[in-house]
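All protein chains of the complex are present and in place, except for one that has been dropped.
Letters A and B name the chains as they come in the text, with residue numbers starting at 1 for each one.
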Amino acid sequence: MSKKRVVSATINGNTTEFLCEPRQTLLEVLRNVLNMTGTKEGCTNGNCGSCTVLLNGRPVTSCLVLAVEADGASVRTIEGVACGSHLDPVQQCFLEGAALQCGICTPGFIMQTEALLEQNGHPTEADVRFHLAGNLCRCTGYDKIVRSVLAAAEFKRGEATT
Amino acid sequence: MPTVYIPPALRDLTGGVETVEGKGQTVRAVLVDLEPRYPGLTAKLCIDDALRPGLMVAVSGTMSRQGLRTPVPANAEVHFLPALGGG
Partner (left out) sequence: MATGEKRKYKVIGTRPLRHDGVDKLTGRAQYGADIRLTGMLHGVVLRSPHAHAKIKSIDTSAAAALPGVRAICTSADFPDQVGRIVELGEGAVNMRHLSANVMAHDKALYKGHAVAAVAADSIHIAEEAAKLIKIDYEPLPPVMEVLGAMRDDAPLLNDDVRMTEMGTVKPETKPSNVAAKFLFTKGDVTAGFAKADIIIEREFRTATVHQGYIEPHNATVLWNADGKVTVWMSTQGTFTARQQTAELVGIAVSDVKVVPMEIGGGFGGKISVYLPPVAAILSRKSGKPVQIQMERAAVFEATGPTPGSFMRVKVGATRDGKIVAGEAWIAFEAGAFPGSPIAPGCMCVFSCYDIPDARVEGYDVCVNKPRSNAYRAPGSTQVAFAMETVVDEICEKLGVDAAEFRIKNGAKEGTRRVDGPVYHRIGMIETVEAIRDSEHYQSKLTGPNRGRGIATGFWFNAGLKSAVVATVNLDGTVSLIEGSTDIGGSRTGIAMQLAETLGIAAEAVKPQVADTDSIGYTDVTGGSRVTFATGIAAVEAAKEIQKQMVERAALLWEVDSASVKYEDGKVIGPAEKSFSFAELAAKIHEVGGAVIGHGTSSSAEQGGAFGTHCVDVEVDPDTGKVQILRYTIAQDAGTAIHPSYVEGQMQGGVVQGIGWALNEEYFYDDKGVMRNATFLDYRIPTCYDVPMIETIIVEVPDPAHPYGVRGVGEVPICPPPAAIANAIHAAVGVRMRDLPMSPPKVCAAVMQKK
């Protein structure tokens, strides 16, 4: 076991310091050191997308990022999406659109959608399907997820014009 | 009188006959009525006075959880089937 390192990162807007071993992934630290269990583990090899977080605004599978790599970075997780007691538009559209069944993949989909809508306010169905192809869902068949993402994009466009 | 469908694997006990008639108001009573005519039938279907694990009885197309106690109406059909679950 090698020595633990001190890592300082901005997590959901808060400056956070934590200790971790160099071999620990960002996912492991979020869940087991910081007790932020909203980010889910599905495969630990980057294939399912359940652990997606935004690292400096870019979606990453946190199981493939070492926690020490987050030093000095900004990390956004599912716990930082809702604003106080208000759901974010993406969350609200997923809720209204019945876009989740078991819900284990949902945090990853929300984070991936946040990233998409940051880049592209007018995604087509094909854009959505392409962008979300790295996130696996085994329950829904994706239909209601894709519709909810499109609805969230539309809602955000409406918000932007008012 | 209730009609009992003999599972294919047990038809050596009934001389190859598919359905037999047995008197009784419960599955147990029907089997008691059948046993003298088809010796060994009960032992194949039951163990310790209950249906064998993995078996279920259906009366007139409805699976029952009550096993040998299941009521059998006068003109009912009785089937012995593998118990089913699901995913």
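Everything that follows uses one rule, which is that contacts are C-beta pairs under 8 Å (C-beta built on N, C-alpha and C of every residue); 3 or more make two chains touch, one makes a residue touch a chain.
The structure presented is a predicted model; accordingly, all values stated were derived computationally and were not measured.
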Footprint left on subunit B by the chain that the document does not show: 5, 7-10, 18, 44-45, 47, 52-56, 58, 60-65, 77, 79-87
Where the missing chain touches subunit A, by residue: 1, 21, 23, 28, 31, 35-45, 47-48, 50, 77-79, 81-82, 87, 91, 94-98, 100-107, 110, 125, 128-130, 132-147
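In this text, only the chains that are shown with their structure count from here on.
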Interchain centroid distance [CA atoms averaged], subunit A/subunit B, Å: 57
